[in-house]
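Sending over a structure as structure tokens; questions will come in a sec.
With one protein chain withheld, the remaining protein chains of the complex are depicted in position.
The block that comes next holds chain A.
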Amino acid sequence: MTETAMTQTPKSRFQSFDFKTAGPAIALILLCIIGFLLNPAFLSEGNITNLLTRSAFIGIIAVGATFVITAGGIDLSVGSMAAVIAGVMIIVMNGAVETFGTGVTTVLIGCGCSVILGIGAGFINGFLTTKGKIEAFIVTLGTMGIFRSLVTYFADGGTLSLNYDIRGVYRPVYYDSFAGLPIPVWVFIIVSICGWLLLNRTAFGRYCTAIGSNESVAKYSAIKVDRIKTWTYVLQGLCVSLATIIYVPRLGSASSSTGVLWELEAIAAVIIGGTVLKGGYGRIGGTILGALILTTIGNILNFTDMISNYLNGTMQGLIIIVAVWLQRGDWGRKNKAN
């Protein structure tokens, strides 16, 4: 009896503590501590900058995915979409060299092309899902295959490389910093803020949540369900195009191995962050932490030689599961029921 009484006190304190929100943050802090213990260089400025910059790709895509998933959809095509957009951007920029030279104009044409393609691809996904009445899983599984094979075709099975002179002009978009932070991190921050405002402070965000929790009720509440759902895919496409714009200057190339499994990483980031996979509840802040957690895991595994290379996938899987378990926070309540 005394034992239960003793354990009762800390439990109530657990209850007041919001594990749902803090779970991913705790997981990330734990990971950082482990990283630091393995090697103090983990917290060096250079490594943190690398980490943040790397997270930007998946992070930006995952912000878009948060909307799609919150509204009860799913987009499996984002990795292939990024690859094909990167490929077309490179082809367009290489082609524009003759007319516009190797200056900023050409880069802007490439970026404009990326945005148009992203929005277009997102619209196709959304239109087929809503008006075509095909499950999002199937539509985006289909477009995933289509985009992937298109980039293979454009690259003739090999690799598309950006003209060397344009690379010089475009390179700063990935490698340069502004006020101490690399440009990709700034883009990530801006996209995150816009995403947060859109999800939490606008009617559009509320509609996404409403549709995700119960589509029929949303429909009877005079929400234009099809239109809102299509918009989430367009938003996702826009996010993919932004991520691609900062991805291309990194190595100046695209091939069929570009963006492989990004869709799963983006979805994992969203779920780790606390968004519900079946829709109806979304958290942008959590998604950002989720993206950071995923990148940090990879980084830590490169920082140690204690774990066999072959078990990297196992470690990643375990940490993802633990992170989600932490943020579920149900175990506090379950103990109480006992």
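Just a few scattered comments:
By definition in this document, contacts are C-beta pairs under 8 Å (C-beta built on N, C-alpha and C of every residue); 3 or more make two chains touch, one makes a residue touch a chain; residues count from 1.
By our rule, contacts and distances are computed from a predicted model.
The subunit not displayed here is recorded in UniProt as "Monosaccharide ABC transporter substrate-binding protein (CUT2 family)", chosen from "Cytochrome", "Monosaccharide ABC transporter substrate-binding protein (CUT2 family)", "Surface antigen" or "Cation:proton antiporter".
Contact with the omitted chain, checked across A:Thr21, A:Thr159 or A:Asn200, is made by A:Thr159.
Only one residue from A:Thr209, A:Thr258 or A:Thr287 touches the chain missing from this view: A:Thr258. Not every partner is drawn; the one left out touches chain A at residues 39, 41-42, 44, 46-47, 50, 54, 152, 155-159, 161, 175, 250-251, 253, 255-258, 298-299, 301-303, 305, 309-310, 312.
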